[in-house]
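Note that one protein chain of the assembly has been removed; the remaining protein chains are unaltered in position.
Here is subunit A:
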Amino acid sequence: MGREVSESCVDGVVMEMVAAYCGRFYAAKPELAAGRIEAIGFQVGHQLSERYTMERPRFTDHLEAIKFICKDFWSELFKKQIDNLKTNHRGTFVLQDNHFRWLTRVSLDPAVESTDATENDSGSLGDSAAQTTSMLLYFPCGLIRGALTNLGIPCAVSADMSNLPACERLHDPLD
C-alpha cells in the first residue's frame, strides 16, 4: 500500500511543531515545550474522538472505550491496531505498538549522540537522542488523553520507548 500524501503532511507538521516548540519557543525549558505539545494533542484528540464515534453505538464502560482506542481510533490515526493490551485490573492499561508509524522515519544525527554510546545497537540510544524522540511522543500521548477524556475517562498517559520502533503507552485513569 503506497504512502498517502496526508500521512507525510502529518509527519511534517508534527516534526515542525516539535522543532518549533523545543527549538524556538521554549528553547531551554523542555518540560514547558512538552506540556504545550501535549495540550495541542489533547484538543485534537478531544475533537477526533467525537468525530470517530459518530457512527457507532456509545460505550457502556471503560473497557469498551479503551478497546475503541486500541482498534478504531488507532486504525484511523496509524492505519493499524494496537498489538498488545495489558491491564493490571486496578486501572492501569498498557498499550503496546510494535511498529509505531510516527517513529519509523526518525533518524538520529550521529554527531549528537553522547560519546559513551556503544556502536549502533538499535535498542540503546544516547541521552539527547532519546530526549528528541520522546518529544515526538508527547503529541500522540495528548491525542490519547484527549480522546479518553471526551469519552468520560480522565487519565494520565505516558509513553515508553525502550525498543524502537516499538512503543508502549501507559494509561492511568485518575479516579
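Everything below uses one rule, namely that contacts are C-beta pairs under 8 Å (C-beta built on N, C-alpha and C of every residue); 3 or more make two chains touch, one makes a residue touch a chain; residues count from 1.
Please note the rule applied: contacts and distances are computed from a predicted model.
Since a chain is absent, check the UniProt entry for it and pick the matching name: "Sorting nexin-7 isoform X3", "Snurportin-1", "Elongator complex protein 4" or "Trafficking protein particle complex subunit 2".
Its UniProt record gives the name "Trafficking protein particle complex subunit 2".
Give the residue, chosen from A:Glu4, A:Glu50 or A:Glu76, that touches the chain omitted from the document.
A:Glu50
Spell out the interface residues on subunit A facing the chain that's missing from view.
Subunit A touches the missing chain through residues 43, 46-47, 49-51, 53-54, 56-60, 150-152.
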